[in-house]
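Of the protein chains in this complex, all but one are displayed in their positions.
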Amino acid sequence: MGEYLLAVLILAVIGVFLGCIIGIAAKLFKVQTDPRIELVTELLPGVNCGGCGMAGCADFARSIVTGENPPNKCPVCSQEAVSAIAKALGIEVGDTVKKVAVVLCGGDKNQEKVENLYNGVSDCVSASLIAGGPKSCAYGCLGMGSCARACPFGAIEMLNGLAVVHNHLCVGCGKCVEVCPRNLIKLVPTETKVHVYCSSPEKAPAKRKVCNVACIGCRKCVKAAKEGQFAVKGFKVEVNYDSDNLPSEEVIAAAACPTGCLLTTQTHYEIEKNAGVEK
Amino acid sequence: MSSDISYKTVSFKGGVHPAKDGKSLSGDRPIKTAPLLEKYQVIVHQNIGAPPKLLVAVGDKVKKGQLLAEADGFVSVPLHAPTSGEVSAICDIPGPMGVPVQAVEIKSDGEDTWTELLSPLDWRNAEPQELKDRIHDAGIVGMGGAAFPAHVKLSPPPDKKIDYLILNGAECEPYLTADHRLMLEEPDKVLEGAAILGRSLGVSNVFVGIETNKEDAIAVLLKKASAYNVGIVGLKVQYPQGAEKQLIYAVTKRKVPAGGLPMDVGCVVQNVGTAAAVTDAVKAGIPLIERVTTVTGEPVKEPANWRFRLGTPIIKAIELAGGVASEPGKAILGGPMMGFAQKSFDVTIMKNTSGILLLDAKDVFQYESNPCIRCGKCINACAMNLSPGPLGAMIESEKFDLAARAGVMDCIECGSCAYICPARIPLVQHFRRAKAEIRRMTQNQKK
Partner (left out) sequence: MSEEVKNEPQLPSGNELILSSSPHIHDRENIQSIMVKVLLALMPAIFMGMWLFGADAIRVILLCSIFCVGAEILWCLMAGKPTSTVKDCSALVTGILLALNLSANVPWWLCLIGAILAIWLGKQIFGGLGHNPFNPALVARVGLLIGFPKLMTSWVPTIFMGQNTQSYSKAFFSDSIWMNVLEGKLDGITCATPLGLAGEAEKIISGAGAPQLFSGITTSEAYLNYFWGNVGGCIGEISAVALLLGGVILVWFKLIKWQIPLCYIGTVAVLSWCINLFFPGVTPPALFHLLTGGLLLGAIFMATDMVTSPMTGLGAVIFGIGCGLITCVIRIWGNYPEGVSFSILFMNALVPLIDRVATKKPFGYIKRTTEKGATA
């Protein structure tokens, strides 16, 4: 009996002793943490996408509290979440413009005229290093899904050799923009309805040689739309995403784009989805 | 050094020995000079570093050797017209990397009249700086493949003392024979160029390294070398014997530190073709407007070595070589180990185009996505002592930071690992991707 008691006693003494050490250490080496950081971290989405440029949400929360970054720099937060953070910290924030990504290329497998036989790693960056990639258009989507793999929200789908963004899933973190070796992906205001699905700066004949749905710079859309809604850049037309007055869906009918690269997000998605089914 | 030329065979460690070297296709064909073409499309940015500034406009008349573009900054070289005629267009043409590049199209007038050339220099008495300026003015770049401006290599910072100049005549790439023929047919030009380069650097240890499968070239150069105070070093036939760091190690047993430059160990390496161009530039004032290129491969009817003007489309080069006997499965600019696959025949000859290689469709091997069986052959083959197999696995799972720590940036992309890999993993492509990603990441960090 005595032996058992002794064992219990020894353990108890050791336990108390170590407990005291921990207690003292906790007092001595206490790290002052700002309770506000924890609060803000909780209000942030917590997906650690890195879209703000910091290493995860906790780091971003710290930077908000120290004033390095405004809370609306988080691309994922809703307007309410941002204002909640602002209220908690007692700071002012302006309106955030919610953005989504869009892949500005319509050259899917059906439209792209010549494709060389590619043999290698199925990844856009890798492919772009081999003679510029297998597509004949040097500016088109390579269709190997690097952006889709990079997206932390699963918002990009590969359809018929083309990356298509699902607007309702995209939070605009910009991960895909970084990885695309062709720089085809743009962050645009969520309200944008219409896009010119072409990014090639080449002249029209060169583009037409390799692709059916290239923007040939005919400016029909520019004429059909209001002033400042479209911008002509080189040999192609772009939607002027910075303007307050984004083009409406009616533009498409009015412009009657001869190649069909002026599309709404929805029709673009449907075209690619159905094209994939046909094949 | 003087009269007793020592000749020995040296090598680096690692590498592979491609079974089929293909050199017999064009190795015994003397260099032929290509006839004048109707038009040339000269790519403007032919050197590593800043692109030169264009000086001509559409409609301008130019003469052979006239400046088309002037150097923009220190790491840049001027560009000269390959023949006389009219600038008919300045347009984008397919570049060797697949990306469209700017080119000057010159419509030949058939006269081929020279512009006023720079005055010849007496190099034995000229100032080193004078020689460097001339090499720069002649638009000379490394003609082995990298197209690094030659004068930059010749101008080391004052704290780096250079004591070795090594001329690279290894030509370890299978199929290519341009340097071999050049050394065989114009040994004086090569050796004199070596001596000029040596003088511009103030270096007396000048060596030409040649793989021992070019016995005839070694014999010719050995006979003449003493006149120019140049040493000849035999190199074991092993790929990549001609890679800069490996060549330096083979000849001097010095190791260029990882991430460092040859000048860190007191060495400068130039290609033998570059040396020949230097001789022309210094002794005759001729700028770099043509180069020797091997047109070869099994489908080519008459594989040969040609002296092409810059801006010759490769389809013309193939035509001169008699066309093809069968439709090629692959077109490569450069050699089979490090060259770049092309998707168009409209690419034109540049200052660093050492070869145009066509492969039969049946000879084109397919990369597969087999698992690594950890045989370790890649590790033995790697000339940089990296571990390509594990590196490739890291990159496949997109762990670029790990790959960077394991030294992927030191990879010289020689292709030995992918050549030997029994699982046929596209290792070099993985490494190139990792390098691109790592560069992008560091750039983002700087921002």
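All chains are identified by letter, namely A and B, in their written order; residue positions are counted from 1 within each chain.
Quick note on the criterion: contacts are C-beta pairs under 8 Å (C-beta built on N, C-alpha and C of every residue); 3 or more make two chains touch, one makes a residue touch a chain.
Note that the structure is predicted; figures quoted are calculated from it, not measured.
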Shown chains touched by the chain that is not drawn here: A, B
Options B:M337, B:M350, B:M394 or B:A434, residue touching the unrepresented chain: B:M337
Contact with the hidden chain (one of B:K161, B:K255 or B:R439): B:K255
From B:S108, B:Q270 or B:Q429, residue that would touch the chain that is not displayed: B:Q429
Absent-chain interface as seen on chain A, which is shown: 114, 116-121, 126, 129-131, 133-134
Residue numbers in chain B that touch the chain omitted from display: 16, 18-20, 30, 174, 245, 249, 255-260, 299, 301-302, 315, 318-319, 322-325, 327-332, 334, 336-345, 357-359, 361, 363-367, 370-376, 379, 382-387, 389-390, 406-407, 410, 413, 415-416, 418-420, 422-424, 426, 428-429, 432
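What we mean here is this: only the chains that are shown with their structure count from here on.
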Distance between chain centroids, defined by C-alpha means - chain A, chain B (Å): 41
Touching residues on chain B, where the partner in the complex is chain A: 92, 95, 97-100, 340-343, 366-367, 396, 426, 429-430, 432-433, 436-437, 440, 444
Complex contact set, residues of chain A against chain B: 116, 119-121, 123, 125-126, 129-134, 136, 138, 178, 181, 202, 206
